[in-house]
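Questions regarding the structure given below will be posed in turn.
The complex appears here without one of its protein chains, the remainder shown in place.
Think of it as A and B in the order they're written, each chain with its own count starting at 1.
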Amino acid sequence: MSEMKEMRNENDGVISYELQEFKLFEPLFKWARKKSLWIVAFCTGCGGIEMPPLATARYDFERFGIMPNPAPRMGDLFLITGYVTPKTLKRIIITYEMMQDPKYILAHGSCPINGGVYWDSYNVVKQLDKYIPIDVAIAGCMPRAEAVMDGIMEIMRKIEDGTADGWKRYRENYEYYRKNQDELFGEGWREKDARRWLAWI
Amino acid sequence: MIDWKLVLEVIGILIYATFMGFIFMGIERKAMARIQRRVGPPIYQPIIDTLKLLGKKESVSHGFIYDFGPVFAMGASIAALLFIPIANFQLFSSNADLIVVAYLLEIPMLGIMLGAMSSGNPYSALGVQRGLLTMVAMQLPYGLALIALIQHWGTFKLSEIVALQQTQGWSILVPALFVAMIVFDIVFQAMLGLEPFDIVSAPAEISMGPMVEYGGKHAALLFTQHAIQLFAETAFFAVLFLGGASNLLELLIKQIAVLFIAIFVASIYPRFTIDQAAKFFWKWPTILGIIAVLLTV
Partner (left out) sequence: MINELMIILFAPLIAGVVAWALDIKGIREAIGIIGAAIPLAYLVKLYPTIIENPIDYSITVSGFTLQFQLNTMSWYFAAVASLVGLAMAFGMAVTSRESYDWLFALMSFTGVLGVFLSQDFVGFFLLWELMTFASFMMVLRRNRHESLKYFVLSVIGAYAMLIAIGMLYAKTGALDFASIRQVLYMDAAMGTITTRETAIIFGLFLTAFGVKAGAVPLHVWAPGAYSETDQSYTAFFSGALSKAGAYGFLLLYILMGYKLYAAFGTFHNHLTFAYIIAWIGAITVVVASFLAVLQEDIRKLFAYSSVGQVGYILLAFGLGSTLGFAGGLFHVLSHAIFKGLFWLVTAAIILQTGKTQFKDMGGLAEKMPFTFAMGLIAVLSLAGIPPMAGFASKWLIYEAAISAHMPLVAGAIFLGSALAFAYVVRFLYAVWFGQRPSDLEDVKEAPLPLLIAMALLAIPNLVFGVAPGLVTQYINKILGGEVVGGDYYKLVTPTGTYNALLVTIALVIGLAIAGLVYIYGAKTRKIPVTNTYQSGNPVTEEFNLSIRRNFYKPLAEALEFWLKYSWDRFYERVAGMAEDFADSLRQAFYNGNVQSYSWYLAIVLLILALWGVL
């Protein structure tokens, strides 16, 4: 039981810390945030296949300073590339909470918006925005690389005018997100999920 | 008492080295992109990245050593830089000894390892293991190359090595030292953490290895450290084998030449596994190194 409590405290740390306010250099950092979006490479669903053309010679997103990065603590941009099952969602939430503020989420395709073709599936999360805050969603099944590029541009624009505030919303409305997550997975799901895998190790 | 000229030089060189180091990192990415027929990021992209990382509003820590590691790494990189004769700026290099600088260039590794280990992440641990094994593997040929150089010039002092090369021609014009240069260049690839020896970070395998738990300002420190280290190491190469330089521009040209060789090699080779790397280092580079030292005895 004590460990359960510990888990929750650790999780609460995600929102209870104090954010650093940079006064003098804030505009500079804001510009840098826009120009250097590092993607947490976490490909779910079918949208992952749109990433290679984006990264390679055809569209080359590196010219905007975008770089795939396997470590979430350094990441800024979380791409949800397609439908999300509850099992994936758990990982998404954990990884998202590991990323450091400010952080942004870009959802690909119809599935994270309303379930898309899986709208009546028993095992697909229909509205991702209920569980984690999404900054930009791109409709389409599947959105082409151009559309994704457009979405990224939109994120950049929103960072510039300060409306890409998913990370703020997550902190402010944490109770709401937490309630939805717990409703879907049940209380203490982190603990339970971790224990499920212990038997396999 | 305080030598103000030296203080100004130190500050100037530090700023210059950090800036150029970032530009080198940018060149690395840009050149790789061009080889892969991409446009690539702007050349100052690493500076933006570092600024962004520093501008993160949140920061996590796994304990005191986790914070100390990157600070120590960057401090040691700066210390190493101050002992290398940078063109006509001598800084502390009148006292610089080849062995001391070679060791100082290795300390940042220890700092990164310390921080990575204290994060307790298994990927970090794997990265540490790979990093140290790479070091164990490369140290023998590396040492042999340095020994060949010292034996030929008969001095350990970097400033004297530069002076001798200015009068008697570059090191690489000596056949034995050319062999040593080849060895050093292979080792250099591992020192910079580029393919085929980018076993340490191996992004696709172990999520950046030692860096996996780092983010925000810690990562910014590590990036800055990497920039300074890159500048210091390329300058070290230029000083040892390419005759040093009499002004910053000449040094820059030599550094970029060295860097491009590293980039070209890196962009065509895949990655070794760690035991392959060890076996490789203990085979050809070591044999070449032994030939070089025996030629210069």
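By definition in this document, a contact is a pair of C-beta atoms (placed from the backbone, for glycine too) under 8 Å apart; a residue touches a chain by one contact, two chains touch by 3 or more.
Bear in mind that the values here come from a model prediction, so they are computed numbers and not experimental data.
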Touching the absent chain when the full complex is considered, from A:42, A:61, A:83 or A:177: A:42
Absent-chain contact - pick from A:45, A:72, A:112 or A:166: A:72
Touching the hidden chain, out of B:114, B:162 or B:266, is B:114
Residue touching the undisplayed chain, where the options are B:27, B:98 or B:174: B:98
Going by the touch rule given at the top, which residues of chain A touch the chain that is not shown? 3, 6-7, 10, 13, 17-20, 42, 71-73, 90-92, 94-95, 98, 190-191, 193-195, 197-198, 201
Which residues does chain B use to touch the chain missing from this display? 10, 14, 54, 56-63, 65, 67, 70-79, 82-83, 92, 95, 97-100, 103-104, 106-107, 110, 113-114, 117-123, 125-126, 128-130, 132-133, 135-140, 142-144, 146-148, 150-151, 154-157, 207, 212-213, 216-218, 220-221, 224-225, 273-275, 278-279, 282, 289-290, 293-294, 296-297
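Simple rule for what comes next: only the chains that are shown with their structure count from here on.
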Which integer distance in Å separates the CA centroid of chain A from that of chain B? 35
Could you please specify the touching residues of chain B with respect to chain A in the complex? 29, 33, 36-42, 45, 48-49, 51-60, 203-204, 207-208, 211-216, 219
What part of chain A is in contact with chain B in the complex they form? 17, 19-22, 25-26, 28-33, 35-36, 38, 56-57, 60, 62-65, 67, 69-76, 99-102
